[in-house]
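Of the protein chains in this complex, one is absent; all others appear in place.
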Amino acid sequence: MSIDLNLQAAATKYKNKQKVKDRFISALIGVFAIVWIFPIVWTIWTSLRPYKDVRANGVFSMPKSLNLQNYADAISRMELPLYFANTFAITIPAVFLTLFFGSLIAFVVSRYSFKWNVSLLLLFTAGNLLPAQLVFIPVFKMYITLGKALGIPRLLYDSPWGVVLIHVAFQMGFATFVLSSYMKTVPKEISESAMVDGASVYVHYTKVMLPLLRPALASLAVLMTTWIYNDFFWALVLMSTDSKRPITSALGRLQGEFVTDYNLLAAGAAIAALPTLIVFFVLRKQFVSGLTLGSTKG
Amino acid sequence: MSDLKSGISRRSVLKGAAIGGIGIAAGGSLLAGCGSKATGPLAYGARSVDTGPTAQNEALIAAYTAKTENEVNYNATESNAFQNNLSQYLQGTPDDTFEWMAGYRMQFFAEQGLLADLTPVWDTIGDQYDESYKIASTGLDGKQYFVPKSWYPWGLHFRKSMFADLGLNADNVTNWDEYLKMLDGMKKKGLVGFAAGDKGGWEAMGTFDILNARINGYQFHVDLLAGREKWTDAKVTEVFRHWEMLVPYMNPNVLDLEWDGAMQLLLQKKAGSMLMGSWFGGNFKEQSEADYADLSIMPFPEINPAYGRDTVDAPIDGWCVAANGTNNEGGADFLAFAGDIEGVNATLAAKDAKGALIPMTSANKGQDTSSYDAFQKEQLAVMAEAKYITQFLDRDTRPDFAGPVVGPAIQSWFKNPKDVAKIQDTLQAQWDALPPLA
Partner (left out) sequence: MSSTTKNKTKVPRRRAFSKADRTTLSAFVGIPLFFHLLLVWIPAVLTILLSFTYWSGISISRIRWAGLANYKNIFFDTPAFWEALKNNTVWLGWFGLIATPIGILLAYQIDRQIRGHKFYETAYYLPVVLSLAVTGIIWNFLLRPDGFVNGLLGRDIDNAISFFGNYDINLYVILTIASWRHIGYIMLLYLAGLKSVDAALREASALDGATEWQTFKKVVFPSMKPVNVIVIVITMIESLRAFDIVYIIYGSSAGFPILGTLVFQNIAGEGASMKGAAYATILFVLSIGPIIAYLRTTFKSDVQ
C-alpha cells in the first residue's frame, strides 16, 4: 500500500514539475506566436494609415486617423477587380479539373486490381515533386507551336487555359494520392455489391463512389484552391499580357509601380491575401483534414 | 573565344542631337504618308508602368488614332518583368510594336528573326535623324530594325542648392583630383559624396563604363566588351583601383539599394552626387517643381588627359516591330508616325498628373530644343562634349555575359574590393567559356 502511495507521490511530483514546465513552454510559444504574426499585423497597420500622415510625421507617429481609404484607393488604382477575375478564371477550372482527374485515377487504381496500379500511383506522385522549372521551356514551345498550328496563337500561351492545364498536370498527382488513400477506407463490399448488381464502370463511379468522396473532395478543394491561388510562377512566365495575370503575379508589378507608397501597397497586399485567409479561417477543418489525408496513409 | 560582329565596333561621331535643334520646323512634316494608312487595329507594348511615360504614350497614341483611325490596344508591363519575358513574348504573342533598346540587345533578336525589317520606315523618316542613330538602329545584316525615341546621358547628378551651400562650382570639378577633393569636402559635412545602389546588378555597370572609358579610352572599352581585349589586362585593374578610391565616399549599403534608393539619397539631400542616367527627372518633378529645378548634371570628370571627357554612355530607347505580331504593317505605320516629328511633338505635349510637361530628350533632330528646360539643356551639353557614344554595358555586350556574369562580379567586388585579381580572372574565364551563340 505504501509503495503505491510512494509511486503516486512520485507521479504527482512529476506532474507538478511538468505543469511548471508546461506553463513556461506555453509562455514561450505564446511570445513567439505574437512575434510570428507581427509582420502581418504591421502590414495591416500600415495599410490603415493614410500616406500623407506617414510622410509628414514618420512611420512611428501616433496616427491622426485610421481609415480604409487606402483600400478604396487600392481597388480603384490597382485594377484589383480585374486581377481577381483573372485569378478566379484560373483557379476555379484548375481546382475542378484537378479533383476530377485525380478522382478518376484514384477510382480505377483503388477499386480495380490492375497490374499497373502501383506504377501509375508512383508516376503521378513523383510528377508532383518535380521542380517546375524543369519543364518550362518545352511546355512553352508546345503551347506556341500548337497555337500557331491551329491558327489561334493565344490558345494556350498568354491564356488562362495554358496556366490551368499546367497546374492540373502538376497537382493531379497529389489529388490522386489523397483520394486513393481515402477510397481505400471505403469498404470493398459497396463496390462488390454494385458490380454484382451489374453496374457499369461509369455508374460505379458516378453513382456509387463519387457521393462517398464528398468530404475528401471538399478538403482537397480547399487545399488546392489555396495552392493554386498562391502560385505566381506559371502565370508570370506563361502569360505576356499583364492585364490577364492573376493577382499574385500582378503584385510584382504593383510593387514596382507603387514602390514608395507603402500604405497603398500594404492595402493591396492585404486584399490579395484576403481570399486565402477567409478560406483558412472558415474552412480550417477541411484544410487540416486535407493535409491529414495527404501526409499519412490509412 | 567569342567575338562579337562588327555591328557594334567603332561608332561614328554623334553630335547631331547635341547641336541641331534647329532643323525642320517643329510641327511640320515634309513627308507624305507618315502614319496615314488604315491598317486596322494594332497592339502597343509598353515596358514601363510609371505615370510619366504612360502619359506620353497615351498622348502619342491619341494623336495617331485621331489621324489614322486605327485602333491601338495599349498593353503595359513592368520593366523587369518585360525584359525577363521578352524572348517568350516575341516568340509567342507579341504586340505589334513594342518599346525596346538599341544596341546588341536589339541586334540579337533581329538576328533570331523575331523583329520585322523597318528599313522602309527609315526611308521615310530617316533624314530626321543623325547618322549615328541610324547605325544604332541597324541590325547585324545591315537592315534597320529599330526606331529611336529618346536618349539620356549618364552623368554626375547633383543639386545646385547643395553645391551652393558647399561653395562648389560644377565648372571647377573637371578632373579626378578635383572630384576627389569635392567628395572629401562632402564627407566632412556628413554627406554621402557618391551615392550608389547596385542591388539590381546593373546599376554599377554605368560606373564601370565611365571609368573604363575615361582611363583607357573609348576604343579599349568597346573592344573589351566585344571580347577583343582581356578582362585580365592591367588596364582593367586600373579601373578598379580608381573605383576603390570612391568607396569611402559611398553609402555603406550599396548592395541593398536599387537605383531609386540612390536617387532618394539625392532627393533627400543626403548625398552630394550620383552617377546615373538622366531618366529620373520626372521623379524629381513629381516631388516638387523646386526639386526639379534644383537638379543638375555634369559630365564625369576627366581622368586621363589623353581622352578627356570624350565618351558618354547614352542609351537610346525606342521601338521595334515584332515579326510574330498579327499586324506588322500596322506596327510599321505606327512607328512611321511616332518617329516623325509629328508624333514626337504629340509625345512632348503630354502632361503629367499635375498638368506640367514631362521632360524628354528626343532623338529626332526636329525637336525644338529651345523649349528645353535647364536640366535638359545641361543634358545636351553633356552630350555635346562627347565625341563617342556608348550604349551601356548590358546593351553593348552579350546578354548571357552582362547580366549573369558581370553583374554579380561587380557585386562581389563591392563585398570585397581587394579581390580584384580574382574577379578579373573569373570574368575572363567566363567570357572564354561562353557557348557559341545559337
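When the chains are written out, they are named A and B in that same order, and each has its own residue count from 1.
To be clear about the criterion, contacts are C-beta pairs under 8 Å (C-beta built on N, C-alpha and C of every residue); 3 or more make two chains touch, one makes a residue touch a chain.
On a predicted model such as this, the values are computed, not experimentally measured, just so you know.
Tell me which of B:251, B:273 or B:296 is the one touching the absent chain.
Of the listed residues, the one touching the omitted chain is B:251.
Quick one: which of A:71, A:84, A:124 or A:182 touches the chain that's been left out?
Candidates A:71, A:84, A:124 or A:182; residue touching the omitted chain: A:124.
Taking the full complex into account, what residues of subunit A touch the chain not shown?
10-11, 14, 17-18, 21-23, 25-26, 29-30, 33-34, 36-37, 39-40, 42-43, 46, 58-60, 101-102, 104-105, 107-110, 112-113, 117-118, 120-127, 129-131, 133-139, 141-142, 165-166, 168-170, 172-173, 176-177, 184-185, 188-189, 192, 195-196, 200-202, 205, 226, 229-233, 237, 248-249, 251-252, 255, 262, 265-266, 269, 272-273, 276-277, 279-281, 284, 288, 291-292, 295-298
May I ask you to list the residues on subunit B that touch the chain which is not drawn?
These residues of subunit B touch the chain that is not shown: 80, 83-88, 91, 105, 108-109, 112-114, 192, 199-202, 251-257, 261, 264-265, 268, 270-271, 398-404, 407-408, 411, 415, 426, 429-430, 432-433, 435-438.
Operating definition for what follows: only the chains that are shown with their structure count from here on.
What residues on subunit B touch subunit A, complex-wise?
By the definition above, subunit B touches subunit A via 49-50, 75-81, 85, 88-89, 91-94, 260, 324, 326.
Which part of subunit A faces subunit B closely enough to touch in the complex?
Residues 140, 143-144, 147, 153-154, 157-158, 236-237, 240-243, 252-253, 256-257, 259-260.
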